[in-house]
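A single protein chain has been removed from this complex, and every other one stays in its place.
The letters A and B name the chains in turn, as written, and every chain counts its residues from 1.
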Amino acid sequence: MEPRARFQAIGRSLPRAGTRRLVAGRGRYVDDIVLPRMVHAAFLRSPYPHARLARVDLTVARAAPGVLAVYAWSDLQDTVRAWQSRSAAFPGLVSPTQTPLADGRCAWQGEPVLMALADTRAAAEDALELAEIEWEELPAAVGLEAALAPQAPAVHPGLANNVAWTKETLGGDPDEAFAKAALVVETQVHLARLTGVTLEPRGLVADWDPAGETLTVHHSHQMPHQMQAHFAEFFGVPAERVRVVVPDVGGGFGLKMHVYPDEIAAIAGAIKLARPVKFIADRLESLASDIHAREHNVRARMALDGEGHIVGFDVDQRHGAGAYSVFPRGSPVESSAALHLVGAPYRFAHFRGRLTIALQNKAMTGQYRSVGHPIAVLVTERLVELAACARGEDGLALRRRNFTPPGETPYVNGAGQRLFDVSHDACLLALERLVDVPRVRETVRSARAAGRALGFGVACYVEMTATGAEAYGKAGVPVSAADSVSLSVELSGAVRCAASVTEIGQGVTQALAQAVADGVGVPVERVLVHTGDTAQVPHGGGAWASRGAAIGAEAAWLAARRLRRNILEAAARLLGADDESLDLRDGTIVDHRGEARLELSELAHIAAFRGYELPEGFQPQLSLMHHYRRSKDLFLPANGVQASLLEVDLHTGLVRPLRHWAVCDCGRVLNPLLVEEQLRGGVVQGIGEALYEELRYGEDGHLETGTLAEYLVPMAAEMPDIEVAHVQTPYDGTSLGAKGAGEAGVAAAPAAILNAVNDALAPHGAALDAVPISPAAVLEALERGR
Amino acid sequence: MKHPLTEREIRAIVNGREVRARVPVRKSLVDWLREDQGLTGSHVGCEHGVCGACSVVLDGAVVRGCLTLAVQADGARIETIEGATESGRIGRLQEAFYQRAALQCGFCTPGMLLVAAELLARNPNPSRDEIREALSGNLCRCTGYHAIVDAVEAAKSGSR
Partner (left out) sequence: MKAPAFRYARPESLDEAIALLVEHGTDARVLAGGQSLMPMLNLRLLQPSVLVDINRLPLSEIRLQDQTLDIGALARHAEVLYSGEVAHMAPLLKLALPHVAHLAVRNRGTHGGSCALADPSAEIPACALALEASFVLRGPRGERRVPAELFFRGLYETALGADELLVRVDYPRAQPGWRYGFQEVARRHGDFAIAGLAAAARVEGGVLREARLAFFGVADRPVLVRGASVEELRERTDKMEVSGTRVYPPPFRRRLVRVLLERVTSSIEK
């Protein structure tokens, strides 16, 4: 038996060692990389949502000063192949082939059409102004409902309609459940299109060495190994000759998980010129061409019995995918996740879900942090409040009555969601410890008496984290759900760790360092973690679906335990001791009395230089690799609850969040500080979704919020302080018991805000069902309520 | 510099050292610092003045590096995150940001630190609201701001 592990670093709020460099301005992001003979790429993008390229003349553009090349699709065809979004998970998905540069026709505003490569980015942009293009505008389908209307213009020629995919799911007997229900509440929720807005935009430096036949791409991305596979395929280079290096990443949030046409074109340019090419999306390009998310219209009904038990949901959801399904994961992921997550915190047996995904002449929607969850939580928690109101009872009481049971036994709800180890009651209790709910309600009441409209809102959620291999594996999409870690003991006695997870600012390297430190028995400062380089770290999933702690750290832990055994075995052989009697603590090998026998560094030196001191034939293994894939449970459900206190200015319609509380159960917390800050960051993104963020297109398909002056993101002055508490229900399928925490903040914040706004508006007979909540919408609702 | 030209000779003190350079007049200060002076600690997040990632100190005041031309640095003193780090001037803030985990990806951090330092120079004991207001021109997409406000509070004089 292995001696019980001592958790020394695990569970502690240690600051992230890796951020010392960043506070000193010594980060190295992709735009900081300069290679010899590097050239800069800029793109001419379609100004129209739908247009044919009637004529393109590049003669003048190509002759512009500093320009090496101006390419159209026809120039790249011999270098790179086109792709198509397909997934066995979405049979029949309609999404035509995509090319890195438009193939004679543009289907969305912002689609790359031409690429200029020049000595400077400015020169490349200058050249593009000299390109002569005759556009022939085509009718465009832009709005979600408009795209699905019977007479809508086709998003791509030849389509009979603009339906990309539909789905219908049934659980139990919803018809009967609704027929017999004592109460049915209904809502129609709209979520606007938005996007991730990483502060560091997308970017890469591609470097093709024709002599060595190797392609190196320095890429601001979450998934180096996934991109290695795509690049190999697209460019016909053997995968082992494709190296993807991820430097410091200035935020990911899901938008750096995809294949982007401009990035592929830039790599093609590097191959054609045999010179390094840098492409950094500017903010206009980010807002127009990073994957978008949301744009959902959801009509949902919830049925309850006479005792206030939820019996079923009936959900009709529409989702705008944009011109194509995003490659490779597919745009339906968000909406189908949302559909099946409706009602997830609660017990219910009956479910009907219908989903219609529309193609539109707009940028693609895809996976943004907390994929689908905010939609489901918004729908569910709005319905729960409506039901509580109709029943004349407290919303928390209704929730408590309906929570899915805690415990290990999976509960499968009517929507097919498999839930276990959830702790809704405990989280709600923790929330009530964090915030004195009766007192807050009293504050709200007395403020109301004084003419101010305060509101308090709550939202419970389930977050499906750390997706297993069955999801993308079975869909035939090359996204890995496994992680690998290699460890080696350095001569200094430090432990070097190379991991397949990617550090994108979420702090996963610190979590890994803590797991390795405890797993091996060395101080956490003596663990160095490297990530994000396909030539240096073993294969694995990267950063997606809040998997760093649950899968990446588990891999690190298991690797560390093996390394520890190897170390103790070598020490025992050297010392002629029984390895059961030895222990490794703080980097020192001690005997059963705790007395120091050997420094780890000394052992490393012996192994490296004086191997003859070891018994004949014994080869110490002070480095190893470990691969980990969870073999059961497709998802690890994390859960929690959030609450918001805010004020609505009844005269201007402005909403001002005053306080926000978040309780999260993400299993064992490896580092509370990391989890808390992930939560806070997510909450604020969620508040952005609730109050500000909207990619608004005009009727003509023109993006009206194309700069950060129009696309509003949350800034410091308006955001509330956010109090956080943890509940820990460790997952028992792993040694560490961690689940994901990276996305939970976003999941419930929009719903908590919407519920709080509706609480504030309720005395005035007004209610809202759409986010973001604009001040004009608030005043309109008040008007209607009068 | 009376006659309009597309390139200019400039002289500036950058992080305490005199620099002479020829610059294309259309080049922004932050691009020049990053590309020509190797000072990549200042970042580029929007190039239209909204995000504050490009913040640098020009003659003692924080400005947007993307809304100032390099040629305008002629005769000026420029300080970037690198210089502020080396001089130790913002050491307390940096330590507080590190300890409090007031950064995740770190892309906003140099700008946040320089603005926070200017706030504390002007108002050694700001309230949380005053801190939030001072930082309101700097976008952080990762932290949700709370930890940044905590860190600035922790670094203000008088507190330890």
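Operating definition for what follows: contacts are C-beta pairs under 8 Å (C-beta built on N, C-alpha and C of every residue); 3 or more make two chains touch, one makes a residue touch a chain.
In this text the structure is predicted, and so the values were computed from the model without any measurement.
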Displayed chains that the missing one touches are A, B
Per the whole complex, from A:47, A:730 or A:775 the residue touching the absent chain is A:775
Since one chain has been left out of the picture, which residues of chain A touch it in the full complex?
-> 120-122, 125-126, 129, 282-285, 651-654, 691-692, 696, 698, 704, 707, 709, 712, 714-715, 717-718, 774-776, 779-780
Residues belonging to chain B that touch the chain removed from view | 1-6, 8, 25-26, 28, 31, 47-49, 52, 55, 58, 61-64, 66-69, 71-72, 74, 115, 118-119, 133-134, 136-138
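In this section, only the chains that are shown with their structure count from here on.
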Could you please specify the touching residues of chain B with respect to chain A in the complex?
-> 24, 26-27, 34-35, 40-48, 50-51, 53, 80-82, 85, 94, 97-101, 103-110, 113, 128, 131-133, 135-149
Can you list the residues on chain A that touch chain B in the complex?
-> 15-16, 19-20, 22-29, 31-32, 34, 122, 196-201, 248-251, 253, 280, 282-283, 504-507, 673-674, 677-678, 680-685, 707-709, 713-717, 719, 721-722, 745
